[in-house]
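Only one protein chain is missing; all other protein chains are in place.
Entry: subunit A
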Amino acid sequence: MTTKTSLLKVILLGDGGVGKSSIMNRYVTNKFDAHLFHTIGVEFLNKDLEVDGHQVTLQIWDTAGQERFRSLRTPFYRGSDCCLLTFSVDDNQSFLNLGNWKKEFIYYADVKEPEKFPFVILGNKLDVTERQVSIEEVQQWCQENGNYPYYETSAKDATNVAVAFEEAVRRVLAMDERTDHLIPTDTVKLHRKPRSAGTCCS
């Protein structure tokens, strides 16, 4: 039995400290670290998952949010299939910066039709009690910018993290029926017994 597998590049952007690395860690390793390094440059990892019968390899790209790492991260926007714009609900400035992130992404990723590109907005640190950004503000921003889906997440409590990534996949698959980034991979799931090494020449 073979199914089509596609490699989807999903990139996390947002201010330094909003929790991009934490979200990725939570999703892939299901762990949370209260003392995390700031990311320098760009890192990624792959995760296989099935969404609505589609076998996909999600390639999650974590970037450095701090301004001074801009030159290290921007070259890798190209080829992204989806962009997760992230802010922290306890940091109003990080929310206000979303527009800048979007602009930076569209510019460097060289997106052909920016209005059709799938963005997903994440408001992280939902668990924190002192909120600075209200849901309404965000929803309005999403509405005005292109009707982006919005998820409030907590990397700490694992709230909505998986849901958000699955939504991202769905957006890509739904939005884009062109198959040019669907890589025809024959996935063979055969559980063969290990064959022992033999000698061939006598």
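In this text, a contact is a pair of C-beta atoms (placed from the backbone, for glycine too) under 8 Å apart; a residue touches a chain by one contact, two chains touch by 3 or more; residues count from 1.
The definition used in the following text is that contacts and distances are computed from a predicted model.
S.K.: If you look up the hidden chain in UniProt, what protein name do you find among "Hermansky-Pudlak syndrome 3 protein", "Ras-related protein Rab-30", "E2 ubiquitin-conjugating enzyme" or "N-acetylglucosamine-6-phosphate deacetylase"?
M.R.: "Hermansky-Pudlak syndrome 3 protein"
S.K.: Looking beyond the chains shown, say which of A:T29, A:N100 or A:S134 touches the absent one.
M.R.: A:T29
S.K.: Quick one: which of A:L45, A:I106, A:V128 or A:A158 touches the chain that's been left out?
M.R.: A:L45
S.K.: Can you name the residues of subunit A that touch the chain not displayed here?
M.R.: Contacting residues on subunit A, toward the hidden partner: 7, 9, 16-17, 24, 28-29, 34-47, 57, 59, 61-62, 66, 71-72, 75-76, 78-79, 180-181, 183-190, 192, 194-202.
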